[in-house]
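Here the complex is missing one protein chain, while the rest keep their positions.
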Amino acid sequence: MENIHSHLGHSANGLLQEIRQQTAVNIQACYQCGKCSAGCPLAGEMDFPPSLLMRMIQVNKPETDEKVLGAYSMWVCLTCNTCSSRCPMEIDIPRVMDHLREKSFTLGKTNKKASPIIDFHKAFLKSIEVNGRLHELGLIVYYKMLTFRLMQDVMLAPGMLLRGKLHLFPERIRQRKQLAAIFKRTYKRRKEQEV
Amino acid sequence: MENKIFEPKIVAFVCNWCTYAGADLTGTSRIKYAPNVKIVRFPCTGRIDFMLLLKAFGEGADGIIVSGCHPNDCHYTSGNFHARRRWISFRSLLDFLGIDTGRITFSWVSAAEGAKWAALVNDTVSRIKELGPYTDYEKVARYYEEEVNHE
Amino acid sequence: MARIGVFVCHCGENISATVECDKVAQAAAGFPGVVHSIDYKYMCSDPGQNMIREAIREKNLTGVVVASCSPRMHEPTFRQACSEAGLNPFLCEMANLREHCSWVHEKGEATTKKAIDLVRMMVEKVKRNQPLYPIRVPVTKTALVVGGGIAGIQAALDIANGGNKVIMVEREPSIGGHMSQLSETFPTLDCSQCILTPRMVEVAQHPNITLYTYAELIGLDGFIGNFKAKIRKKAKSVDEKICTGCALCTTKCPQKKIPSEFNEGLGKRTAIYVPFPQAVPNKPVIDKDHCTYYKTGKCKICEKVCPAQAIRFDQPDEIVEVAVGAVVIATGFTIHQTGFFPEYGYGRYPDVLTGLQFERLASASGPTLGEIRRPSDGKIPETIVFISCAGSRDPAKGIEYCSKICCMYIAKHAMLYQHKVHHGKSYVFYMDIRAGGKMYEEFVRRAITEDQVNYVRGRVSKIYERDGKLIVKGVDTLMGAEAVEIEADMVVLATAGIANPGAEELAQTLHVSYDGHHFFSEAHPKLRPVETNTAGIFLAGACQALKDIPESVAQASGAAGKVNILFSKSELTREPLIAVVNRSAPPEYSTCVGCFLCQPACPYQAIEKEEIKDRSGKVIKTVARVNPGLCQGCGTCVAFCRSKSIDIQGYTHEQVLAEVMAVLEND
Partner (left out) sequence: MNIGFYPGCSMQGSSPEYNESVQAICSALGISLIEVSDWNCCGATAAHNLNRELSLALPARILAHAAADGLEEVLVPCAACYNRLKMVQHEIGADRKLQDSISEILDEPYQGNARILSILDFLERDVEPLLAEKIMKPLKQKIACYYGCLLVRPQNILDAKRHEDPQSMDHIMQLLGAEAIDWAFKTECCGAGLSVSKTGVVAELSGRILDDAAHRGAKAIIVACPMCHSNLDMRRKAIEQHRNKDFDLPVMYITQAIGLALGIDPVKLGLKRHFVPVNLEL
């Protein structure tokens, strides 16, 4: 019975307020029309379609916030902007997804199913950090190390090599030191923000 | 005395139909704003004679708001256009007297724009706070007297 | 010597919660000239007003300041109270402590201080007030009704039946408006034409009503009781007096492919045409933009076949000027077309319709004689989808307001469809069902429970066509936003209702205000919903905000009632807050130097030249004079007069200056 009163939370520093402050997106303006979910190409993959995710944030309770941060939805979201381009209330869902991803990642609350996706992103960033530019082959090798998905995409590699779409050696930029410094500074900031 | 926070004195000249009603709506909507502004009601901004603004500066006002109906929405057809046109020539007089035009806010607030009125007041108050108290009023007062005597 | 009374109101706690009213009253007692100052819980209550009346009598007050709410609220109340006690009502002023102080500031010293300042301003002003007396002007007992939809028709009939004259101006060739296009009407499902047509005919035949169709208002001057309206009667190219309405011409006209406005593009009409069979007047007009003769100089078939020889190709537009005492605006609304909706195909799919198009399909007099058939191939749709709030409640692309009528007409449409296509499947995508009205909710429930209409809560994201089907992609938000994809044969969009094109210009012609969406503004959202801010101009129907028929009719009768009240006397009294040019003793007569800078500045042409003559009739001086019937008291002239010879009663130089000085008086 006690749950009856606590369906809607009144948390003063939940995701709802945090997102409002940091991204200027006011999720309270969502009136649950569902148009975002209806247009989202990935809604079928998501554990919570975008409109439901918005509602969960509106509910504004620590328990639902936890569920949101552990959701799989934001990891499959492709930032295709279909939702926001049609949302009658102009809610910038992709921006919210960005926020949720970064927060969930920083706090280590990422959904298990999302690991391959996250590992791919990590591998991608590594490649840039080292070379300044993407080196596909390096990326794929590094990605496979992280995920042990050894066979996936292997079929493509020879064809790509043959067509000049895969290079054995990375292209590198000149000012790699400067770039490494940029990476470092953003990582450092992230650490600061955590504490 | 010196340490007291500067609370500017601001007079608002507003028309009865749009801005006065808009400010009423601010009240009805319970939107809060700074108490520094006092409203003088006119039938229309077209009635506002700019010598009156000078008089207000001469008497120690730190800032002035003039606000009426939106263009084309004047209750009296065109009073606000006249006001607007006069305002342009008045500007040069202000420059001549060394009054920062930033001390005068000229705006349109309709009867439906309660929130805009509050924002207008707050913006004006903070701008005037930045400009500081208006101190040259004797100069303006002198000019005003001369002008009135001249007539 | 001034003897001013100050009355500070608490307004329950509305003022006293943030302003210390007793302190305000105490402070006011100390102002020079104030002889009486008290505070009280509710000044506008009977006991409150009595306190004012008694103080006026007992203390011989020469002026009263009520420090309470906005003068827009209670000025008449308190002025009336003063006048009952024998004080000229214009010697009463109000300090606005509620809307401009207590409600907008936090409790604290600064707020109470501001309240005191506001009272001081009004005390200084009222000391300089002069007794004023109302102005009397004659009233022309003819009303102008602009727009001949159901609202205009109702207003015109009510005014005319009240014994007053009406001039109705309708832009289209026929009156009737949107209601004439409707099939059946909620919540009773009676036939729209059947209940409307008799009234249209009554308008045409009423001895008190003059009807100008195919006409528009191009100018309005003057003021309440005394307007002058300029109307352009567009050339119909047909002599109405001779034409018998036989319609032979329309059957022979070779231009047969013009999309019919009345049928929302689903049917065709000719260049000489009567918009629909029940049109009033039932006489054709030639649409010059489409007529072969007007475009190429050849044809004139209509002229040849007309048995009455009523065709007049050289008929000019005619401008008529009429004197009217009041105006009712009833110009209605329009709807967004389907081309407005990007995600629904930018209007490319012929089987995506607007609600009005569906009305024409469902109407027995429509292009399909009441059968629901697809415009693309004439097939009867097996599956039909209705989409609510198409463009409404959509600040991103459409309008933020709710169009109010569509929830009901969607339920009606779905119901009509199910009645006509028994085996068909109908779906309604909705966000909320807004059915507030007598028998409205019951009506919607009936659609769902009796007629098996499937209501799905969710907004459609996209419609596209594939193999002659319209794929509608939505979700069911009550199923955790589960995808719902429907292969429909027809989609009907409940497109947003918006203000008529031209509403803005009309508002400017009439000098009335309008809102951000170009709907005309009422004088007060609750208490004066049928008046505009301009005296003598009233509103009826959907031109003020979207409304259904019952509400449009109610408002129209309200506006007509207001007009009839105005016309109940042959004279009306007006507030004397107008401009006057000063007069003084000879030989000066006036400080006015006759420069007439004020004259062109006056938007109401109220300033005249007056010649002051000596005994022998010789002109000594020409000065300005304000016509009190025309002056509206805007004060524009005042700001133009360099010699300060012209002043507004109630807002004189002296009064205004006193207010400014009082604000800035140091403490």
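As written, the chains take the letters A, B and C, and residue 1 is the first residue of each chain.
Definition applied: a contact is a pair of C-beta atoms (placed from the backbone, for glycine too) under 8 Å apart; a residue touches a chain by one contact, two chains touch by 3 or more.
Predicted, not measured: the structure shown is a model, and the values here were computed from it.
Every shown chain touched by the omitted chain in the complete complex is listed here: A, C. Residues of chain C in contact with the chain left out of this view: 342-343, 345-346, 348, 462, 464-466, 471. Contact between chain A and the absent chain runs through residues 41-42, 45, 75-76, 78-82, 84-85, 98, 101-102, 105, 116-122, 124-125, 128, 132-136, 140, 143, 152-153, 155-156, 159-160, 163-167, 171, 173-175, 178-179, 181-183, 185-187, 189-190.
The rule is short, and it goes like this: only the chains that are shown with their structure count from here on.
Put simply, the C-alpha centre of chain B and that of chain C have 31 angstrom between them. Centre-to-centre, using mean CA coordinates, chain A is 51 Å away from chain B. Residues of chain A found to touch two or more other chains are absent. The set of chain B residues touching two or more other chains is empty. Within the complex formed with chain C, the chain B residues making contact are 7, 9, 11, 17-18, 20-21, 23-24, 26-28, 30-35, 38-44, 46-50, 52, 55-56, 59-61, 69, 72-73, 75-79, 82-83, 86, 110-112, 118, 151. Put simply, chain C touches chain B in their complex at residues 70-72, 96, 98-101, 103-106, 110-111, 113-114, 117-118, 121, 504, 508, 511, 513-516, 521, 533-534, 577, 601, 603-604, 632-636, 638-640, 642-644, 648, 651, 653, 656-657, 659-661, 663-664, 666. Chain contact summary for the complex, chain C toward chain A: residues 343, 393-398, 431, 457-462, 473-477, 480-481, 483-484.
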